[in-house]
Structures are given as C-alpha cells and as structure tokens.
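As you look at this complex, bear in mind that one protein chain is not there, while each of the others sits in place.
Letters are used for the chains, namely A, B, C and D, taken in the order the chains are written, and counting of residues starts over at 1 for each.
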Amino acid sequence: MNAEFKLFNISKSYGQREVLNIDNLEIGGGRIYCILGPNGAGKTTLFRIMSLLTLNDTGKMHILGEEVTWQKSQVVRLRRQMAMVTQTSFMFEGSVYYNVAYGLRVRKTAAAEEKRIVNESLELLGMMDFINQQARNLSGGERQKVAIARALAVKPRVLFLDEPTSNIDPASALDIEHYIQYINKEMGTTIIMVTHNLFQARRLSEEIFFMWEGRIIEKGETQKLFDNAQDKRTRSFIKGEIVF
Amino acid sequence: MNAEFKLFNISKSYGQREVLNIDNLEIGGGRIYCILGPNGAGKTTLFRIMSLLTLNDTGKMHILGEEVTWQKSQVVRLRRQMAMVTQTSFMFEGSVYYNVAYGLRVRKTAAAEEKRIVNESLELLGMMDFINQQARNLSGGERQKVAIARALAVKPRVLFLDEPTSNIDPASALDIEHYIQYINKEMGTTIIMVTHNLFQARRLSEEIFFMWEGRIIEKGETQKLFDNAQDKRTRSFIKGEIVF
Amino acid sequence: GNQAEPEKTPDKVAEQVTPTPDNPKLKLATTTSTQDSGLLDVLKPEFEKDTGYNLEIIAVGTGAAINMGEKGDVDVLLVHSRKAEDEFVAAGYGVNRKDVMYNDFLIVGPENDPAGIKGEKDIVVAMKKIVDTKSTFVSRGDDSGTHKKEKSVWDKAGITPQGDWYKSVGKGMGDTFRMANEMKAYTLIDRATFLALKDKYQLVPVVEGDASLLNPYGVIAISKDKYPNTNLEGANAFIDWMVSEKGQKMIGEYGVDKYGQQLFVPDAK
Amino acid sequence: MDVIWQGLKEGFLLIVAMDPELVHITLLSIQVSVSALLLAAIMGIPLGTVLALKEFPGRKTLLNITYTFMGLPPVLAGLLVFLFLSTSGPFGYFQLMFTPTAMIIAQVLLGFPIVCGLTARAVMAQPQEVFDTAATLGATRRQASWAIIRESRMGIIAALTTALGRLIAEVGAVMMVGGNIKGETRVLTTSIVLETRMGNDSSALAIGMVLLLIAFLIMLLILSLEKRTFTDERRIQIV
Partner (left out) sequence: MDVIWQGLKEGFLLIVAMDPELVHITLLSIQVSVSALLLAAIMGIPLGTVLALKEFPGRKTLLNITYTFMGLPPVLAGLLVFLFLSTSGPFGYFQLMFTPTAMIIAQVLLGFPIVCGLTARAVMAQPQEVFDTAATLGATRRQASWAIIRESRMGIIAALTTALGRLIAEVGAVMMVGGNIKGETRVLTTSIVLETRMGNDSSALAIGMVLLLIAFLIMLLILSLEKRTFTDERRIQIV
C-alpha cells in the first residue's frame, strides 16, 4: 500500500475530446518505469497530471503518500520531491549555470552548496564547458543535456523523463542511461520515463505501462510484456521495434 | 560538376568559438544523404547555412547551380526550391491547416489547389483529424508530423530533415521513412537529413557525412562507412550503434 | 522716479527688520492676466521683502480661482469679476474684499479692419458692425471675467451672438489672443495682456475708451470661519500691502518703462 | 466628495439624455483620435517592424529616439504643428489651423512613436524560429516579416490600446491646434478643461465619465481584433 502514485478514474478533456482516461494506475516506486504508446496517446498529459502541472477533470490521486487536495502548500511540498525533464527542454533566458541552479535557488540552497551541485551535475552530463553560455543558444542535444542536469540537481525522489534522449547522440545517450540506472539503484530515485526507443525501454525499465488513446491498455514487467504482450495493439506496437 | 551543393572553406563562429569549418563539401543531389555526429558537432549550423538561414563568416557556396551572392532575389529563388523540417518543429500560431498551407500561400497557390495539397500532405502523415486544431496544442510527435507535412506540401527539390522522427513513435517513424524513400525515388527529391538513429541512417541513406567539432571528418557510401570507417572517431561513434 | 527717493530710507529700514510671520506660506489664486502681464513678478519680491511672507501664485481663470477659494485651497484671491466676487463674499467664503486697481478692455482686430470699426468710440455700434459684416469674432467663452464683460457688451447692444463668425473657444486670454491673431479675427482683450503680448502678434486696437469697458480687480481674503486653517493674517497682509501707498504706486508704475503706458490704474480707496 | 457623486449622477444623466452638443463633441473626439490612431498604426506598425528587424547603421539610435518621442509633450506637439500649419508657416496655404485635420495631424505625432516603439519591442521579442520557419517554407523577407507581425499580434494590440489611451485622453495638442471652438473643434478633453477652468467640477467629471466610457468601448473593439484571430484565450496559466 506504499505506492508512490495511485490514480483512480483520472480523466482530462480538451474541448470535446477526452485525451486521458485512467481507471486505475498504481506505481509502486523505487524502480524504473517506462510509459510507451503512439504519438498523442496521452503520455505527456499523464506526466503533467502526475507532477501536478495540470488539473485533472475527474478522479482522485494519492501521490507520495498524500491524497492530492491541490492545496497550495501541498502542491509545493509534493512538487519539491519530484522533477521533470519535459519534452521541449525549455531553457530560461540566462546562462546554463542559471538554469541548473534554478531548482536550488527556489529551495534557498546556500551559495557554495549551489555551486558545488551545479558543477557536479554539469560535469556528469559533460556540459561543464558550456556553464557560462546562454542556454538558449545551445544545440538541441546540448539543451536536453542541460535539462537533465537541471532536474538531477534537485535530487528528486521521483524523476519524470519525457523522451529525455530524443535529440542526444548515441554515445551520450548510453552515458545518460547508465546514470539513470545509477541514481535509481544507488539513491533509490523512482524513474518514470516516456520513450519511443523500444531498445532503451527494454534496457532500462523494469515495469512498462502501455498507453493507447488516453488509456492504459496493458502493464507489466518489462521482459514479460516484450515477450508476451496480451493486447493486439501492444504486440503490433512492439513489432515497431524493428524500426530501430 | 552538377552538384546541388558545393561548399568551399565555409566557417561560422559564435564569439570566440568556431562551430563550423568546412574545407570542401560536395553534395551531388538526387540521393538520400545523412549527416551524423555528436551533439554540438555543427550539424544544425551546417543546415542553416546550406538553406541560407544563417550567413557564413568565410568561404563560398554553389547551391542548385548558382554561386551564392546573398542577393535578395537569389535568396528567395533558392529557398523556394528547398524546405526544412527544423529540430524544434516550430508551429505558427493558428490551425494545423494554416501551418501546412503557409508555404503554398507565400507561393500564391490557388485556393483549391492549396486545399488539395494540404489535405494530401496531412493524410500522408495521418494527421487529417487534427486539421482544424491549434497547432501549438499538439503533442510533441504530432507537431513533428505536421512539420514534415508542411515541408512536403511545397514539393521541394531539396528537403532538409533535422532529426525528423526524434519524437515520433516507431510505427509512424517507419511510415515516414518509407515516404522519404518514396519521394526520393519517385520525385527525385534530394534528401539531406540529420539523425542520431544509426539504424535509420543505415536503412535510409546512400551517402554519409560524419561531423566532429565543426568539421566533416569522414564521408562516403553508407555501407562502406558503416563497415569500414577510416577515422577512429567515426568508428567509435558508430559503435554507439549498440545503444539502440 | 524722483518721488520714490524719500521713501527709500524707511524701506531700507524695513528691509533689515523683515518680519517673520508665524505662518509664512501664503497662497494666492489669481487670473492669468495678472501673471501673464508680468505684474505679479514685480510685486511678489517686494511684498515678500516687506512682510516676510512667501507668496505662491496660482494663475488660473477667475472661475477656477473662485472655486479654489470656495474649497479653501488658497488664502487670498486677486480676480476681476465684480458680480462673482460679491456672491463669494455674500456666501461667507470671502472677507475683507478691497478694490485694488483697474484697467480696461479693448477690441483688437486685424489691420485691414473688415468690419470698418477702427476708431469707433461707441462699443455698441462697433459690435453691431461686426455682426453685420459677419467678421470673425473670437470669444473666450470660459465664463472668465473677460468673457463676462464681453457678454455684458453684447447684452447692451441687444445681440445674441451666434453663427459661423462667432468662435467660442474656452481658453485663457493669451491663447485666445493667439487664436484671434491666427484667424485674423476681432476679440475683446484686457489692456494688460494686450500690451504684454502685442509685439508678438499683428492685431491692433480698434475700439477703446468706452466707459463700459473698464475692468476692476479686487482682492479677497478667504474666511477663517469656513476654513480655520487658512492663512488669514497673511491674506490680510497681502491685501493691506496691495492697497498700501507703496503697492499702489508700484502697480501704477508697472509697465510704463517697458510699454510706454500704464497697464493697471491703482484705485484703492 | 459630494462633487464626485454629483459628477457621476450628472454623467449618467448626460449619457442618458444624449444631449446633441455632447453627442457632437463625443463623435468628434472619436473621429479625431481613431483617425490619428489608424494613421499612426499604418505608419507605425511597418516602421516599428523595420526598426526591429532590419540591420542598418543607426538602428539603435533611431529606436532610442522613438522611445524618447513617447515622451513628447502634447503641448509641444501642438506648438510644432501650429508653427507649420499657421498662416505664416510653410503649410499655411492649406488653411488647416483650427480644423479637425490639424488635430489629427498633431495626434499622429503623439501616437506614432508609441505604436512604432511598442511594435518594435513586440517584434524583437519573437523567437528566431518564426523567421526560420517562414523562410524555410519559401517566404520572401517581406512575407516573413508579415509572419512575424502576425505572431506579435498581442504586443501590437497592446501598442494600439496604449496609443489610443494616450490620444483620447490628450488635451494639449488638440487644444493648441484645434482651438476648442464650440461646435467645430471642441472635443471631450477640451470640454473637461473648459469646465474645470470655469470651476464646474461636477460637469468636468461627468464629461470625463463619458470619455472613459468611450475609451472602454473602443478598447473592447481593439481587443476583439485579437479574439477574432485567436480562437481560444492563449495565455500562460499557473496551477
């Protein structure tokens, strides 16, 4: 009963169209979870609701042990335990340093500590050379790396990664994968990620949730799901594996 | 001597840093070309210069048979024969229809023709359902599909694709790859693409240019390069293949 | 002049013992003509030297000046609209009203004089000719002392001015003069403003000297009964100074050297 | 405080009564300020865009001068126009002094820097991708500039509302070159000044109310331009 996330009956519509409808979703925590599904399935929308960025239309959630009441203080308390690398890797106007330090500044981390953590995070992503550059001038992949460093800097309990390596070169992507595994194993960080790279999903995740038109139509241990998917649509999607 | 692109000594610096330095690059045309290289290697910068979006600091270019003088009328003439799917898939404020029609409107295509082509392009990318939606509300993958449809709509002689399937699900990506091959073979469109997906590069491209720190350090037929790269760095990068 | 000589000695003595009143801040609301003609610029330093008050001058239309008095925002008024002044005193806002000076109004108009009234002594005849020739006439139209005077002149001529030729502009004297000049029109103007501005514009006097064109100015202190905070002592000091021999003399002499004629005629009783 | 209530009441009655003189004054106010706004927009939007986008020596200086002229005092604008249009001025021949045309000219002088300067800022704030996308789809420079203007709509509409506010409220210039002639060039603001000069505070407030009401209606009209083009309210939201 100690699941990090429990969602009941969560739905979200834009205009007439229901883009999310989750009957029941439980994410235990501590592992690496992958959310798979075609474009427009609602993966990003689900992330936004779970990280309290968007209000759900219906339903109830328990997050990190609390029933979500959307009370101001609760929202901040919960958000401070989570971090997300969004699909667009938006950068604040300012230097790379400023961007990575942002999460620490809002937590009022001491200056020396802030500097240490920012350097550490950038080092890890191989982005130290760019520390004083304007973040908005970075290349697509560099930006994504800074976004990852920025999320890591706050040492979250839960880390959401929305296609975190989509613009990153293979060698760097491998490094990042290793680091994701490291923080999951060594620091117990719960990782929930979206990826279209099925190899990556297979390599990294222990549990998979498969989404289709706003619903979770299948879930299970990664190995099992890849070997023996129950749903026709899941099977056909996984065959897309050959694309990579 | 009928190469579509010939670049001599093209360089570009930002501040002190030289991010591009191309001694000599010739792209014959008619085939599918892939540009590979790590993040920050200068791939996007090269694209921007070749499509006349950014001024080069030094050097000379011949594009589509003309020496580039940056004369206003020449720039437009050349640009109208090229199209690009940029890495960020920026959408204009407005509907999906508006976005796809844009390239036709600037060419003063007749209304009926415009409508036909927009429908055709969206159909092809499976995005007809979204035709009247606000383009800025689309999901990451949907946005990328619209960006591809938008570029296809103008039926360019040269099509630049900057990581065009990075946010697209495997099945759709496969469809898009097929379509890229189709327009290359059937309509003779020159395709120049950047991708970090080495499988995709291998499947699609006939020629590869490998970039490293602003330079093209190796080029050749795809098969040859993958099987027998000369440069140590290329070889090590290609081994990253196992990441996918 | 020579006559001023004997007075200089007591003046100098007074200078050394410039009094320091309890509340030196004194606010005067007045019409624009007293400021624009430059009179107050000359009177102010002398008054301040003699009494120790610090005079703040707020130049607005007579209507607005009286309005400020009714609200208690100033301490003393220097205005020219006898009827409104009397009402103001009768309503209990003003006390110690005194006549100070007068000047006169004149009709100015373009050199070529389309109404043919140049030299006309009878204002009624002149006004009728303006109407008959439909010559452009600019009226201040702002209920100011000057406007009230103009209306009384029309009344006297039995005319209700209206039509394209009659421009009611709702402006101060200086601006109205500028407009009349630009439009090559006739207008009624007080002599002080006219003399101060005449070099800048081309209009010339056409009708002057009619007895009904006199323009008397009064000073009024704001009542302490209505507004206990008002500086009545200062107001009275100003009134006393204005009607004093020295004040009256300075008024009478003002402008003679610059314009060759008196702008204001002192008439304190 | 009675005066304020009195003014509100009087204003309400004025609006209800549709006093023909007031109607005339109001219509002239609208005509002058809206014409000036349109002219300022026709020149200011393209020029602001050019200042924002085109690289040429002196661009920054010109921009700074534009910002400075946002601080042009209406009286000064009025005086300048007066000197040019006056019978003895270079354009005296056209006999434009004390006509609504003169008032419009003076107001254009005031509205133009606002529209131009704020447009330039709105355009400069656009992301580079707007131009990139338009250009890669074959837009000429001019067409790409239109695309950028289109994306800057919100900012340009802000420029227009701001300029309108300045013009409809402005009195110094219209007073000087219009002359506040009853039945000819008297507008709402000059009437307010006249009423205050005459000490009729409540009437001044009443006319002020009418003016604010008119401003409100024109603002709604300008803002509806935006709604017509944005199907839903597109703005940042916080949760």
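Definition applied: contacts are C-beta pairs under 8 Å (C-beta built on N, C-alpha and C of every residue); 3 or more make two chains touch, one makes a residue touch a chain.
In this text the structure is predicted, and so the values were computed from the model without any measurement.
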{"item": "Sole contact to the chain not displayed, among A:R79, A:K115, A:R215 or A:K239", "value": "A:R79"}
{"item": "Absent-chain contact - pick from A:L7, A:I63, A:V96 or A:V154", "value": "A:V154"}
{"item": "Sole contact to the chain not displayed, among D:M43, D:L62 or D:L212", "value": "D:L212"}
{"item": "Sole contact to the chain not displayed, among D:A106, D:A135, D:I181 or D:M198", "value": "D:A135"}
{"item": "Contact partner of the left-out chain, one of A:A3, A:L53, A:M128 or A:I183", "value": "A:L53"}
{"item": "Hidden partner chain, residues of chain B it touches", "value": "52-55, 75"}
{"item": "Hidden partner chain, residues of chain C it touches", "value": "27, 32, 36, 56-59, 71-73, 172, 174-175, 177-178, 196-197, 200-201, 227, 229-230"}
{"item": "Chain A residues that touch the omitted chain in the full complex", "value": "48, 51-53, 72, 76, 79-80, 82-84, 86, 88, 90, 92-93, 95, 102-103, 106-107, 134, 136, 150-151, 154, 160"}
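Everything below uses one rule, namely that only the chains that are shown with their structure count from here on.
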{"item": "Two chains sharing the most contacts, counting C-beta pairs only", "value": "A-B"}
{"item": "Between chain B and chain D, centroid-to-centroid distance (C-alpha), Å", "value": "46"}
{"item": "Distance between the centres, which are taken as Cα means, of chain C and chain A, whole angstrom", "value": "81"}
{"item": "Per-residue overlap in chain B, given as positions that touch at least 2 other chains", "value": "88"}
{"item": "Shared interface positions of chain D, touching two or more other chains", "value": "none"}
{"item": "Complete list of chain pairs which touch one another", "value": "A-B, A-D, B-D, C-D"}
